[in-house]
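Let me give you the structure first, and then I'll get to my questions.
Every protein chain except one is present and positioned as in the full complex.
Then we have chain A:
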Amino acid sequence: MLRSLSLVKILRNCSLQSIRYFESSTQSSSFSPESSANPIPQQLPLIVSRQLEYPHTRYPPLQAWLETLGQKRDDKLGIVDLHPSIWQTSPRLDILYENIEWQKTYKKIDWAYTPPHHEYPSMRGKPWPQKGTGRARHKSKFDPQWKGGYKVHGPKGPTSFFYVLPKEKRVEGLCTALTVKLHQNDVHFVDSLDLPTHQPTYLQELAEDRFWGPSVLFVDDTDIMPHNIMFASAKTEGFTLMPVYGLNVYSILKHTTLVLTIRALNKIEKKLLHALHSCDNPKDQPAPPDEP
């Protein structure tokens, strides 16, 4: 992505209107997905600009390349606009840490249980008389100093570590994770997850040629994925498919590269921007805008 970033910087200085001149038949705001087996159309670029909600007052939109998985050769189909509120936030690593801690511990239940004094068998009965035998004096066989005796202040029952991180922190965490990935050249935007073959070697070689790391996270908007990519990623170690509602900070940082489709990008931006720019209480909030 190094090559692409420098070009992106150059293009950022150019005005968008000069690029729009070369626009193809597609409309400016929406984009029609390709079918699985068709080759790349002759007229390029396919996407040039996207309309962004809640435009940022200070920063202009970021830009990134649009690529394909339909062919092995790394042809760029166009340029995608990204919202700076999500893709150019301050890299707060401590918020990432908090999100990951939350993701690990909110599901945690500690099942350790040591029965206390009253749940032990009979407490009556001296093991041996007080005097006469040469042994120490004892009252019961299950005192704490005995082997197999009860523990006085031990763990009691299942303890849960559930807590809900505030919504602002979770939203901020997702935004910083995405910025971190983008600015370290680990995000790639793809028109769709359609592959020509179901062979896993095709996808593996494609990822190797393009220097996508050992683990790749493919994100689409729905949870019904095309068959080819499903088969290929099931057979390779490190490739995971994920719908947008499953996107989380842990997965983003665990996988080295992140591959988003345009539809997923639209959905993510819509949801995050809606969350960033709403100040309702959790009780008064209306239903979320989209169904997962």
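Just so we're on the same page, a residue touches a chain if its C-beta (ideal position, glycine included) is under 8 Å from a C-beta of that chain, and two chains touch if they have at least 3 such contacts; residues count from 1.
Here, contacts and distances are computed from a predicted model.
Candidate names were "Transcription initiation factor TFIID subunit 6", "Large ribosomal subunit protein uL15m", "AP-1 complex subunit gamma" or "Ribonuclease kappa-B-like", and the UniProt protein name of the unshown chain is "Large ribosomal subunit protein uL15m".
Screening A:Y120, A:Y202 or A:Y250 against the full complex identifies A:Y250 as the residue touching the chain left out. Listed residues A:E67, A:D81 or A:E98: the one in touch with the omitted chain is A:E98.
Checked against the hidden chain, the listed residues A:S49, A:T68 or A:Q88 yield one contact partner: A:Q88. The missing chain lies against chain A, touching residues 88-91, 93-94, 96-98, 100-101, 179-180, 183-184, 186, 250, 253-254, 256.
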